[in-house]
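Note that one protein chain is taken out, while the other chains of the complex remain in position.
On to chain A.
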Amino acid sequence: MKFIKKALVAAAFATAAVSASAQEQFIPLLSYRVGPYADGGSGFFGGVIDYLSLINASGGVNGVKLTWEECETEYNATRGVECYERLKKSHGGASMVEPLSTGIAYGLIDRVAQDKIPMTTLGYGRSDAADGRVFPYVFPLITSYWDQAAGMIKYLADKEGGFDKLKGKKIVHLYHDSAFGKEPFPVFEAYAKQLGFELIKLAVPHPGNEQQSQWLQIRQAKPDYVILWGWGVMNPTALKTAQRNGFPREKMLGVWWAGSEEHVIPAGDAAKGYSSMTFNTPGNYPLLDEIKKKVYAAGKGNMEDKSRIGSVYHMRGVTAGIMMVEAIRKAQDKYGKGKVMSGEQVRWGFENLNVDEARLKALGALGMMPTVKTSCLDHEGSGAVKVQRWDGKAWKAVTPNWVTGDRAMIRKMVEESAAKYAAEKKIAPRDCSKEG
């Protein structure tokens, strides 16, 4: 008891000292809570904030409190860049940035390198940024679109009983007609050639609220699987149209932007049995309980609708929060515990992340996300995905283990693409053997 009291007093002093000397690690949050993508933005950034609040409630990172400021981007690149520029120097300087928007991330690629602030793009953005030699400040952590596409094929092959069983099958790639939808083309095409399945690519023009003609084509082609690489309203529409055309949803596999509660609930009954990719295993974890207990019970929770705690977007936000805090922790291990880290130091932290199972267990998030180990060469750190199925009420994990595709093949593509970028921009790639 005495010990606890002592610890509390010490903690209180520590916090007092911390706030007095402004020992605060600042994280700008370029969030979007209005506009067409607000459902995703509010869930994701709510998750990030909940996790950061939890860390603060337990004393910060080795005593360093985290501060953050939100800036509304409306998912608009111009607004996002303005927010970044406004916040990058406030509160003593930004230590990292995560825009959750492809357009904003593109606008920041050059800027973060110049300002020496690391940017994470969890599950979106340039796939080739995984090559840390060319993109030292960009971290497409956990999984890029390419690795996810490879994971999809691996999952379908496993379902059929092996890669050789995919021969002669028909797979439709029903995609949002944009750069986002076309990103996995090279991966699917390479696999189609290698494994001998027929790939049918069908484009859905933005926003995708009318898909009758595409589904007629699908009906005629009688594919074995339909990959839904959708975005926003396109997803529920695809599910409903599939139902109308009698295509079993069990044979549909969505990208993770097509795999949240916000996408399947509007489709109602039609979504039952549909599965999608994810990099979180749905379910409840000690970490989420802790957030409820320490953050929400104290009235500091960020989600207005408490039923969304642990939803797909919220959990993804918590995952992003874990990545951020672990990077700061790692940087502190090297550059001094209890100190505020600069953007460059946090960048080192991101590059040397090692979130293994033991660490996840300590965090209370074992199984919630794959293990992540980054390096100078590999800024992605994992490449593992999971498949989840919507049973009409909740997402349930289908694959007990994490699914990884042919990472060697993806790595080759990443390096080729990154090399081309480096040549265009006249960047000399770093020599990773010299990085400490």
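Methods note: contacts are C-beta pairs under 8 Å (C-beta built on N, C-alpha and C of every residue); 3 or more make two chains touch, one makes a residue touch a chain; residues count from 1.
In the analysis below, contacts and distances are computed from a predicted model.
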Listed names "Protein nirF", "Branched-chain amino acid ABC transporter permease, partial", "TldD/PmbA family protein" or "Benzoylsuccinyl-CoA thiolase", matching UniProt entry of the absent chain: "Branched-chain amino acid ABC transporter permease, partial"
Residue touching the undisplayed chain, where the options are A:F188, A:W402 or A:Y421: A:Y421
Absent-chain contact - pick from A:S42, A:N56, A:T120 or A:S311: A:S42
Option touching the unshown chain, where A:D110, A:E210, A:D333 or A:D391 are the choices: A:D110
Contacts of chain A with the absent chain, listed as residue ranges: 31-34, 38, 42, 45, 69-72, 74, 76-79, 81-86, 89, 102-103, 106-107, 109-111, 114, 125-128, 146, 177-180, 182-183, 185-186, 205-206, 302, 304, 413, 417, 420-421, 424-426
